[in-house]
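With one protein chain withheld, the remaining protein chains of the complex are depicted in position.
Here the chain labels run A, B and C in written order, and each chain numbers its own residues starting at 1.
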Amino acid sequence: MARIAYLGPEGTFTEAALLQISAAGLIPANAAETVERIPVESTPAALDAVRAGSADYACVPIENSIDGSLAQTLDSLAIGSPLQVFAETTLDVAFSIVVRAGYAAADVRTVAAFPVAAAQVRRWLTAHLPDVELCPAYSNADAARQVADGQVDAAVTSPLAAKHWSLDTLAEGVVDENNARTRFVLIGLPGPPPPRTGADRTSAVLRIDNKPGALVEALTEFGMRGIDLTRIESRPTRTELGTYMFFVDCNGHIDDYAVAEALKALHRRCADVRYLGSWPTGAAPDPNSPVPPPPDTAESWLERLRKGQADAVAGP
Amino acid sequence: MARIAYLGPEGTFTEAALLQISAAGLIPANAAETVERIPVESTPAALDAVRAGSADYACVPIENSIDGSLAQTLDSLAIGSPLQVFAETTLDVAFSIVVRAGYAAADVRTVAAFPVAAAQVRRWLTAHLPDVELCPAYSNADAARQVADGQVDAAVTSPLAAKHWSLDTLAEGVVDENNARTRFVLIGLPGPPPPRTGADRTSAVLRIDNKPGALVEALTEFGMRGIDLTRIESRPTRTELGTYMFFVDCNGHIDDYAVAEALKALHRRCADVRYLGSWPTGAAPDPNSPVPPPPDTAESWLERLRKGQADAVAGP
Amino acid sequence: MARIAYLGPEGTFTEAALLQISAAGLIPANAAETVERIPVESTPAALDAVRAGSADYACVPIENSIDGSLAQTLDSLAIGSPLQVFAETTLDVAFSIVVRAGYAAADVRTVAAFPVAAAQVRRWLTAHLPDVELCPAYSNADAARQVADGQVDAAVTSPLAAKHWSLDTLAEGVVDENNARTRFVLIGLPGPPPPRTGADRTSAVLRIDNKPGALVEALTEFGMRGIDLTRIESRPTRTELGTYMFFVDCNGHIDDYAVAEALKALHRRCADVRYLGSWPTGAAPDPNSPVPPPPDTAESWLERLRKGQADAVAGP
Partner (left out) sequence: MARIAYLGPEGTFTEAALLQISAAGLIPANAAETVERIPVESTPAALDAVRAGSADYACVPIENSIDGSLAQTLDSLAIGSPLQVFAETTLDVAFSIVVRAGYAAADVRTVAAFPVAAAQVRRWLTAHLPDVELCPAYSNADAARQVADGQVDAAVTSPLAAKHWSLDTLAEGVVDENNARTRFVLIGLPGPPPPRTGADRTSAVLRIDNKPGALVEALTEFGMRGIDLTRIESRPTRTELGTYMFFVDCNGHIDDYAVAEALKALHRRCADVRYLGSWPTGAAPDPNSPVPPPPDTAESWLERLRKGQADAVAGP
């Protein structure tokens, strides 16, 4: 049984992401048969539960979060004992506007909303609930709970929370800006990464000495090998002045030789490299992915050179 | 007179930053004599006020924010009509714990806090106010207002807000993690950048086609010229699939030839480059800054070559 | 009238190249109407004649030479007062085997040959004149002269020399290895380069401090701008220990902005850059050539940024 911590209470988008990861069979095999979901009060708390052993995994938002701060997730991954990502899933950002049973839009005077969510439905609220008072909530699920508890008339919340608290839905799929999505990851203690699928993502945290050009030189280790960087974020390290951390995501798996060699090169070059895992993106295998799995001939070619066994006719 | 919008209400860290920028004489000269501070309800609203002409400048957090989301500031700079940064300042992150007049710690049952701030003083609260109920607020200043209005007993807030609402301060300089700082910028409509000081920052948003290696090639335009990248953030563009925006900060001024040439090279290479300005960092001039101002001889050397006026003896 | 020095005596491949350059109209316009050909005893002597003013131009082999050493040409260009290349032409390497009037192969006992030429027709001689004695000559034309003077029975020489000395040709188009070609250039004192044709070559000599990576960094100035390096040769400088000269040829003209910016960047980066000219290759304009001539917008874009005149809507 896998005990999986997530940002609660029940009904958050994070819980919806966890259910989606579980349904897709992405929880590592030895832990996957049954899942115990453990709601905790924050993303760092979810990761701490893994570190402390009170949870096997944590499901947390990592990009474009709607349930909390990205920076919290990143910093918590970068500092403290090592953790590793094993799976990911993506949710469309879209809110449900829920009310107490029997309420209509005209009856609503107060609306609870997580501040980040409120910012994402501002135009909708102005158009459809123009004169209501906004009341802050601690999470999207907390907003729904406030409706269930009778504290407010309505809430901006997730579909899962609406269902959990058995609330009436005034509108669903509400979001001012289309195409907003949030990516969630499943995090555990370090272990063998899931097998290469051909459509994988590898992530690492680089600590780079504060020298001009050092960042670009480090990134060149990817570009030189044809590896596509898909994300990069810089964060100041708080413990040492003048050093920075860089969170990098690239396409490919640690078992792709190009990715493996880039990691080795970074290990040599950087003050520190923290490997955050290789895991399937769920996309169809990318024909442009770094390098196919068939054995890399460069290593054996080099061994032949060292033994003086040059190719019979290498030139034209 | 400069009308300057900021994340209100009065008393936020953002207002403190604005006062600091004003005191340092960093508001562009033609607007600096007197300052009218205009509190608005969000960072995007502050930038929209500049775009709409109802404010001359906006003061907004851009990094490590404690008053709201960085991503909002970045996205608002990147999308919509162009804006430009003219100044920056940095504040140490540290909160005041305020109470109604006459209250002591033992009297506190409810504490209002902006959720991001709550996360930064969690350990302090656990140690000093262990059994209180946390009540969400819309900003650090809003938390203080809730105390002043009698809605809650205490608040996690800024020193400026404590003063503004004339509240008693239970503790000041409170923050779980030392060295946390927030950087704020002064933003206006595009205009001539402040003069080069020798310790300047230049910022831009790059839109790069989604090709392997394209990001690293773009960043190499900085590294090749000895320019130090100090920050880089990637954000998915929401309007076109498969493209990304990269926010980059570098040391140097658009009047440093190395920075100017890097910008030109990026303009040629990238799908789009949005210049966000060059402005003083306030640090002492960096002797390792890209290139000194004295006229660059390369341009005149090239012109002589084109005219066939080679140096008399170029070689040994 | 243009006085043009070349490696003599009359009849060398170099003279053939000079005639070809003249016929193609590649001699700069103010000097082109009539040509006085001045045979000299070596390639350095031809260049010295230009430097001394006793010739307007020199025609010399620069690559794959059959009439002498490339290194001599390169070193003579790199050291001493500046010179510039204005045109080029290429000759197929193929020799004529000439004999005294009335001689047949069976009559030949001695064959004069410039040593470099002898090496290129060795297999032919073994097959067709197996038992002859080889006699060294100072140039291909000198070999023919030896036949005309009755010193030897036959010579390995150029078609032009065969004609000049009115010798019988035993075989023509003789060369052991097909596809061997020699490139010749027309060199004068520095002057405005010939106009850009769209299929041009630019050449320079770089002196680079002996630091690891310095050469690659310098070459990256070309690659970063999409400029194709077509040739690179390293030569130790003899005057300063630990420094090297690099002769580089690239596609493009000094009036292509990419080439111009690469030259400027090298001027800033290298201990010394000696520009050797931009001239037409004679090929059809290359659609992949660095950059089309229409005015480069990056410069005007930068000027607008400096004035605060950002594009109305740069983003999406």
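Heads up, the rule we're going with is that a residue touches a chain if its C-beta (ideal position, glycine included) is under 8 Å from a C-beta of that chain, and two chains touch if they have at least 3 such contacts.
Source: prediction; values computed, not measured.
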Displayed partners of the chain not shown (whole complex): A, C
Touching the absent chain when the full complex is considered, from A:Glu88, A:Asp200 or A:Glu261: A:Glu261
Interface with the undisplayed chain - residues on subunit C: 42, 44, 64, 69-72, 114-116, 119, 134, 136-138, 177-180, 212-213, 215-217, 219-220, 222-223, 226-234, 236, 238-239, 244, 246, 251, 288
Subunit A residues that touch the omitted chain in the full complex: 78-82, 84, 190-193, 205, 207, 217, 220-221, 224-225, 237, 239-240, 254-255, 260-261, 263-265, 267-268, 272-275, 296-299, 301-302, 305-316
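Criterion: only the chains that are shown with their structure count from here on.
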Whole-Å gap separating subunit A and subunit C, where each centre is the average of the chain's CA atoms: 59
Approximate Å spacing (C-alpha centroids) for the pair subunit A, subunit B: 25
Junction residues of subunit C - those touching two or more other chains: none
